[in-house]
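Removed: one protein chain of the complex. Kept in place: all other protein chains.
Chain IDs A and B follow the sequence of writing; residue 1 opens each chain.
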Amino acid sequence: MKGKSEGRTSGRGAWIGRVVPAFLAPVLALAALWAGFALIKEGWISGGFAAAFAAVWGVVGAALLYFVANWSVERLGPKVRAKALPFVFVGPALLVMAWYLAAPTVRTLALSFFDASSRGFAGLDNYAYVFTDRTMRIAFLNNLAWLVFGTGFSVLSGLAIAIMADRSRFERVAKSLVFLPMAISFVGAGVIWRFVYAYRPEGDAQVGLLNALVTAAGGAPVNWIVERPWNTLFLIVIFVWLQTGFAMVVLSAAIKGVPGELLEAARIDGASELRVVRSVLIPSILPSIVTVATTTLLLTLKVFDIVYAMTNGLYGTEVLASQQYKQMFKFLHYGRGSAIAIIILVAVTPMIWYNLRQFNKREAFS
Amino acid sequence: MSRVDERSPLPGADFEEAAAVSRLRRVSVRKVTGRLVLNAVLALVCAAWTLPTVGLLVTSFRDPDMVSRSGWWSAARDPKGLSLDNYRTVLAGQDWSYVDASGETVRLRGENMLGAFGNSLAVTIPSVLIPILVAAFAAYGFAWLKFPGRKMLFVGIVALLAVPLQIALIPILRDYQKAGLNGSFLGVWLAHTGFGLPLATYLFYNYISTLPRSILESAFIDGASHYTCFTRLILPLAMPALASFAIFQFLWVWNDLLVALVFLSGAGRTMEVLTQRLLALAGSRGQDWHLLTAGAFVSMLLPLAVFFGLQKHFVRGLLAGSVKG
Partner (left out) sequence: MKGMNRAIAIVIAIVAAASLAGCAKKDAADSVAGKTVRVTGSFRGEEAARFEEVLKAFEERTGIDVVYEGSAEFETQIFVQAEAGSPPDVAALPQPGLMKTFAEKGYLKPMPAELVARIEANYTPAWKDLGSYKGQVYGLFHRVNAKSFVWYPKKAFEAKGYTIPKTWAELRELTDRIVADGGVPWSVGIESGGATGWVATDWMEDIMLRSAGPELYDQWVSHEIPFDHPAVETAAGYMAEIWMNPKYTLGGPKNVLTTPFGDAVKPLFENPPKAWLHRQANFITGFMPEGIQANLEEEVGVFALPQIDPQWGTPVLGGGDQFVMFNDRPEVRLFLEYLTTWESASLWAKAGGALFPHQDQNLDDYGNAIERELARILVGAKVFRFDGSDLMPAEVGAGSFWTGMADLASGVPVKDVLKQIEASWPAGK
């Protein structure tokens, strides 16, 4: 890049030499990026090559933007730099999130006070519906179960497997096997669990794994998906099966970050392995456990495809997110769907508050 | 990993040390049994976790009419019912023939997976890398830089974790329509970036902020700028966090249907991603659902490869070594 030689000339010229390229460079970089996409859009490059070209262009371009922005800010002198640099770092992320999620959330909040067609003002009608409707009451109760058991089982089993795998010679194999469900598309997972929960009347050959076990043990087949209230628990099992891989991967990464000397020291002191885990390992990875629990908990509030694909919310299995999806896109009642989304958002405030407390404990450089 | 035999008692110990050796032996016996129990429990858990998938795998080779008649575990009893037909259809494309009223046989061919595979790659790779880049910068900013509104903005990001992406589809598509981003790869990448950023920033922040402050302090004394510090020091150190997010984002984007349907629509089938084509295989009413079994495994291969590829980043001592250096 140019500029360094010009910067040596004195006074105003030096300032211009510093500042003009600092503003010009990001503009040029953006223009170049845009031009690349224009080429693809107008069909100048097409086919598989276009896809590959676009992919490289996009990733390199994003990195280039950061590089150029930093380069520009560095040229503006220490005072401006100190003020501007944080925005080079967090600015793009904030902009993207504001556009893609924050603004739509504000819109959703507004629409939650409007009627089905989003045109007539409905006051608090949608919220009244959310808190009084029979199906919604079921959804609230079920979601509580999802929240407690879904999060609890996923995090606990993820933690247990991560710790055991860390001490096993088959670590890679074990982790890969537990991770496997995450890699299966949801379409595939739906088919899989049908073969687990399938029910055939007594006397017929059972095609479901669970019922085959039950009948082999001399029991009568159970229609797992229909029997309330247990069916919600069986749906949660699918969630745990899918999500434990997430908890395991993140916690395993955290366990690897615990210095080996720390554990060894405890072992030399004669602590049993269980004790080492309980009083050394777990406290050191506690922040990661909180992270995993937070994200899993939010997922239990947002997940709807398991319920949607397995039961369509019948037999008392409805949850908030599946109701939200149905209200928005099936019943075309955008107001009610929006109200449910807002309720979910409000429900997570305790968790946000907890994370804020953690945030305050850590000190940044000024 | 230390091997079990290294912990067995030392051979040829002196008579005076017999007491010490026997204590050692007791400890090691306990350790060996502990290890055995641990491996057994782990093996059991893994088996339980994998069994449903094994069921799908076996089913993917079975004749569809057999599937509704007997359990997958009894497939071995009738090996004639096993074939590669489902995989052939998924990979080479469907093939229908019918005899029309004039007695002529007409053949129709469905599309194969290849083009969709390429599209899925073109959608997924930047949709994974761009949010990692953007979120890593932001996480560093939140962890180590002071700026006004830092606390409130972070709270905002955690809150956004709870926002379902469905509410964003309509307003974003409206913006895309104006900006001409509709039906373009760039539009999908940005959308996946936007939807993935809160989780990425949150995960990275939690990892980066727990890195020892001393590393950064010593770098600043050496005259490094925040930018160099970030790219040279923090990014490599944050690899385990970056790798784990990369895996999840890859899976999420690779298996996504809704975002692709909404933002890639308009270009016809040339831009169809793998999930779209997989669901098309099953037919409008799911009459060919048995193809989903083979399809699920075909579409799973790449995510698994990514997992294996990134697994090497989850190793102990990455941090310890760099602190010393």
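Rule of thumb we're sticking to: a residue touches a chain if its C-beta (ideal position, glycine included) is under 8 Å from a C-beta of that chain, and two chains touch if they have at least 3 such contacts.
Not measured: the values here are computed from a predicted model.
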Options B:262, B:296 or B:310, residue touching the unrepresented chain: B:262
Full-complex contact with the absent chain, from A:14, A:28, A:128 or A:148: A:28
Of A:90, A:180, A:198 or A:212, the one touching the omitted chain in the full complex: A:198
Missing-chain contacts mapped onto chain A: 1-2, 28, 31-32, 35-36, 38-39, 41-44, 117, 134-135, 190, 194, 198-201, 204, 223, 225-226, 308-315, 326, 329-333
Residues from chain B at the interface with the omitted partner, ascending: 64-65, 68, 94, 96, 98-101, 106, 108-110, 169-174, 176-177, 182, 257-258, 261-262, 265-266, 268-269, 272, 276, 279-289
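Quick note on the criterion: only the chains that are shown with their structure count from here on.
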Interchain centroid distance [CA atoms averaged], chain A/chain B, Å: 12
Of chain B, residues touching chain A in the complex: 1, 3, 31, 34-35, 38-39, 41-43, 45-46, 49-53, 55-56, 59, 67-73, 118-119, 121-122, 125-126, 129-130, 133-135, 137-138, 140-147, 150-151, 153-168, 171-172, 175, 180, 184-186, 189-191, 193-195, 197-199, 201-203, 206-207, 209-210, 213, 216, 220, 225-227, 230, 240-241, 243-244, 247-248, 251, 254-255, 275, 278-279, 289, 292-293, 295-297, 299-300, 303-304, 307-308, 311, 313-320
Interface residues, chain A side, partner chain B - complex: 37, 40-41, 48, 51-52, 54-55, 58-59, 62-63, 66, 70, 74, 83, 85-90, 92-94, 96-97, 99-105, 107-108, 157, 160-161, 164-165, 167-189, 191-193, 195-196, 205-209, 212, 241, 244, 246, 249-250, 252-254, 256-261, 273, 287-288, 290-291, 294-295, 298, 301-302, 321, 324-325, 328-329, 338, 341, 344-345, 347-348, 351-352, 355-356, 359-360, 362-366
